[in-house]
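Note sheet for the following structure.
Complex shown without one protein chain; remaining protein chains in place.
So that you can tell them apart, the chains are marked A and B in the order they are listed, and the count of residues begins at 1 in each.
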Amino acid sequence: MNRATVAILAVAAAMALLPLLGLPAFYDALLYLMLHWIVLATSWNILSGTTGYFSFGHGAFFGAGLYTTSTLLARFEWPFLWTLPVAAGVAALLGTALGAVVFRVRSVRGELFALLTLAITFVVGTIVGNTPIDGGNGVSLTSVPVPHLGPTQSSTFYLLALAAATLTLVVARAIFFSRFGAGLLAIHDDEDAAEVMGVPTYRYKLVALAISCALAGVAGGIHALFLSYVTVGEVFTITVPLTVVLMSVLGGTRHWAGPAVGAVAITGLLYSFTAADHAVAGKAAIGAILIAAILFMPDGILPRVQRAWRGVAHRGVKKTASVAPAVAAPAPPSSTVPAAGDVVLRVSGLHKRFKGVRALAGVAVDVRRGEILGLLGPNGSGKSTFINVVSGHYAASAGEIVFEGRGLVGTPAHRIAAGGIARTYQIPRPFAHMTVLDNVALAAMFGGGIATPRVARTAAQEWLDFTGLAAKADALPDELNLHQRKFLELARALASRPRLVLLDEVLCGLTPSEIDSAVALIRRIRDQGATIVFVEHVMRAVMALTDRVVVFHHGELLAEGRAADVMQRPEVMTAYLGRAHA
Amino acid sequence: MLDVQGLEVWYGAAPALRGVSLTLRAGELLAVVGPNGAGKTTLINALCGIERARAGRIVVDGVDVTRLPSHRFCAAGIAIVPEGRRLFIAMTVRENLELGSHLPRARPERAASLAAALELFPALGEKLASPAGELSGGQQQMVAIARALMARPQLLLLDEPSLGLSPLIVADMFDAVRRINAQGVSVLLVEQNVEVALSLSDRAYVLEEGRIVAEGEPDELLARPEIQRAYLGV
Partner (left out) sequence: MPGFTLPSATLLAQSVLSGIFVGALYGLMGLGLSLSWGLLRIINLAHFAFAFLAAYVCYQLATQGVDPLLTLLGIVPAFFVLGVLLQWLMARFRMTTFNSLLLTFGLMGIVEAIIQTIWTADFRKLESAYANQKFKLGALFVPVPELITLVLAVSLALSIWAVLRYTDLGRALRAAAEDSAVAAAFGVDQRRNGLLLAGTCAALVSIAGVCIALTATLAPSQMYAWIGVVFAAVMLGGLGSAIGPLVAGLLIGVSEAVTMAVTAPSWAPIVSFTLLIVVLILRPGKAA
């Protein structure tokens, strides 16, 4: 077990002894509230802070747990503690049912997801309020016996909340440092790229939502008895989700403990205002704090503090110019016929249509093991579309793609990535909030099948060495120049241990010497046993690297063969330069 | 009428244009050719204010426009036909054209400009009420050019107008461009299709990897090894 989890448990154990001090009930209540909000905010963050799917529906799940407990207590006279797991289960079920539908709809992200989850809150609230669950009059639990966990009744709730908070924090920490958590954070930065790199986005979002709801449900169950009289109006409102959002944003959504920090701060602040009889001013203060946080500290308190602690000097300030290792000039192209390796990728009759535009119109090509195949052609001829379809980013309209004997058409992108094919993007799409090392580690975990982040980081370090980016391991992607970012794309592609690498204009925008080092790198990748297909316009590189090229034109293949031959052919020269040169 | 000196445009940490200088005389049809990724669109975007220059100067008719906010470039006499048309597809063709004459000095002449545009592209006449998104690629290109003309510009910037269009439509379109130039509008044409660009223009520049590598009359340029190497690698 790691240090942080030990610390959490130790603190919790110490705090469990607090009731023995015999403090007035006021402190129990205050601490209860702080712990209660720690559970709500931290559980919310498990889905929303990590993936960026800001839910405004936490009130619905909290309320579901609350009313599950109240119903079981009032109607069926269950013992209190047994209602808690059921409350968790009901909340999780509600969340999973919601997520199963909503996460399938691609465009419901960001603010639309927030609104939809808010609407769910009111719908559930209305149903609860109009059916015998509540019936509009609230549910009274005053006659329900409170279990004797502590010396007083208020201390019992305090201890229950302590247990829930401890559980929540331990779970949150475990998630953030696991492979699952890395996948969630990747979804935040670029969900489509994450999917293409092997993260099973739909499943992960569902699981995160279920865990988040279950914990909120537990908090709800405990709170039901704490209140002893529950009404719909208190629970199914906009207040719970917005408070939770505020606490997490203030404390920092990208840190597992951020929401807890925010929860303690806000609860303490509100209490001090209420105690001084300025409850209304307290509300205004909260609003002002939220505004200030959005404007000046969008990352939250905790990351700020962390950065100050480590000192700015630590982070990639030394802007080293080029980081590629010294390499010899590109070797002369092989003059023999490409090695007759077996066919590793066979594409036949491939079509892709976008709303009436034919991007690919019946492309057929065989790629042999160990060869470097160049895809050429003028702008808009279909080369990038080809790569996008093979990697699963787009679905083919018609045709077949067979990789190592398995058909790829219809396979989700993340399975293709885990199945031995990797691709880079023409405009690099690194995960902006993760370090260079973590970017590569993610690929190693999801494409390359490594199970734990620690092992993945070690593997990632090797790939960074291979591509010459070792010095930048702790930097964020926006600190890299274009050349380094392209190499980061390469390192990510390689970390998934692909047998087929698809490169999309890797050399675009590089200086001649940077191109030379990139060419050498690509050759080393092939020497390690990968097959490479790449789209390129930089002719020097095409001549130096490729065994074969194919030329695209208006979505079809125009020519195929060795680069030097193909580029002299009249039809190819016409496609590029116009009739004058035929 | 256009004088660009030492223009530098950066995308994040990487330079897209490095010290580009060119001149365009009033009434000229100037072509800028180069392979993909050379920086042609960046150049056009810098000239109409969509991109900001990090260094260098852009002088239009004696007025230094480099530091102006993007919405002021149009008033200096520059209108753009963007790459990929970029029409306002939710609006009708007529509304697109009307937006073209948004400038205070172009507004009073809106009716006249519209008539002139329809004379140039008669096929648009029956499409005025259609949403721009429903038109074919060639028709959209016509609307994009007409929209720019509605601003009554002295300089028309064309960014890869032939992209994605069939040769027949491309021929018609460039015919129109020739006629526009003949009416006195200076034209700066950026194209990947070297043959067409050079056949139209009075003079041309070759852009490669963010730098001007050649300049001259079309015939002499075609024969030069720079073009062959830039495009074909041989």
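Heads up, the rule we're going with is that a residue touches a chain if its C-beta (ideal position, glycine included) is under 8 Å from a C-beta of that chain, and two chains touch if they have at least 3 such contacts.
Note that the structure is a prediction, hence the values are computed from the model and not measured.
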- Task: Taking the full complex into account, find the residue in B:50, B:176 or B:213 that is in contact with the omitted chain.
- Result: B:50
- Message: Of the residues A:30, A:74 or A:242, I need the one that contacts the missing chain.
- Response: A:242
- So which of A:118, A:182 or A:219 would be touching the chain we can't see? A:118
- Which one, B:25, B:54 or B:71, makes contact with the chain that was left out? B:71
- Query: Which of B:8, B:61 or B:95 touches the chain that is not shown?
  - Reply: B:95
- Task: Would you mind spotting which of A:81, A:97 or A:291 touches the chain that isn't drawn?
- Result: A:291
- Query: In terms of residues, what is the contact footprint of the unshown chain on chain A?
  - Reply: 54, 101-102, 105, 107-108, 110-112, 114-116, 118-120, 122-123, 125-127, 129-131, 136, 237-239, 242, 245-246, 249, 280-281, 283-284, 286-291, 294-295, 298
- Query: Of the residues in chain B, which ones touch the absent chain?
  - Reply: 48-50, 70-75, 79-80, 82, 86, 88-91, 95, 98-100, 102-103, 107, 147, 151
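Everything that follows uses one rule, which is that only the chains that are shown with their structure count from here on.
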- Note on the structure: Residue positions on chain A within touch of chain B in the complex are 357, 378-380, 478, 480-483, 505, 508-509, 511, 537, 539-540, 542-543, 563-564, 567-568, 573, 576-581
- Task: Name, in rising order, each residue of chain B that touches chain A in their complex.
- Result: 11-14, 16, 35-37, 160, 163-164, 192-196, 209, 222, 227, 229-234
